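Here the complex is missing a single protein chain, while all its other protein chains stay put.
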């Protein structure tokens, strides 16, 4: 499953995206757990991120299919 | 003494200015009284006008010399 | 740009005049001529001013706005003469470090301008008639003193 990073998460992960070897469909919360184990530098960020697929923010209880990337959005600072 | 009108006062007085035959120095309140007698159409406006000489608004108790025109300013509506 | 002009107002000129690298917020207010007033159709508007006093009051209003709200820049220009529908009659530009101050300052500046500056609107209606809009009497005590809600210790007017 493709995971995309934005903002400070790109720095923390050292990349803009990665393929996570995980069965789909899978619950967002589960994916984040796996991700935190693979990239420990992301751990401290995970409690405050939002997750999106396409133009929708989705709750962590949601199942995602992996057809589109799961996008991780850190706290926002626009304006 | 030269009197100048602005805004709706020009309409009411039917002119932009006039020479009032009055001795100087004279109190503003007295000048306005004379003016109201000369031009009755101004009467109803006089309670709500302000008076100025140059770039100063002056109270009705003030004596003016007539060296500069006495300027009559109706309620303002800029913006 | 002076404070009273018969030329078309250009906010970009005022923005360039006030450029400031310490500021994170810019608020521009423009009053524009509407096509209606109290249910009547307006065709155009004529503004007149008593310039000697209006120039001084606007200059003082810029300074007082800066002091009262702690904003870095404030410029105000009012147009006079004949204006078409949609044209700007007044432009206020405020710059500050933070946005809340800039909004508060710009709104106070236009509210106060409407009470203190010797300028008059003459509405020309589509039916061929015209009428001066009624307004706010200026204080006999001067431009700054008539507005009791505006007279607190933060006031910086000299008179």
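Couple of notes before you dig in:
Just so it is clear, A, B and C label the chains in written order, and each chain counts residues from 1 on its own.
Note that a residue touches a chain if its C-beta (ideal position, glycine included) is under 8 Å from a C-beta of that chain, and two chains touch if they have at least 3 such contacts.
This structure is a prediction, so every number in the text was calculated from the model and none was measured.
In the whole complex the chain that is left out makes contact with A, C. Although one chain is not drawn, the whole complex shows that of C:23, C:57, C:117 or C:138 it is C:23 that touches it. The set of subunit C residues touching the chain not shown comprises 11-12, 19-36, 85-86, 88, 95, 97, 99-100, 102-103, 106-107, 110.
Residue-level contact of subunit A with the missing chain is found at 6-8, 11, 48-52, 54-60, 71, 73-79.
Here is the rule we use: only the chains that are shown with their structure count from here on.
Subunit C has its Cα centroid 50 Å from the Cα centroid of subunit A. If each chain is reduced to the centroid of its CA atoms, subunit A and subunit B end up 75 Å from each other.
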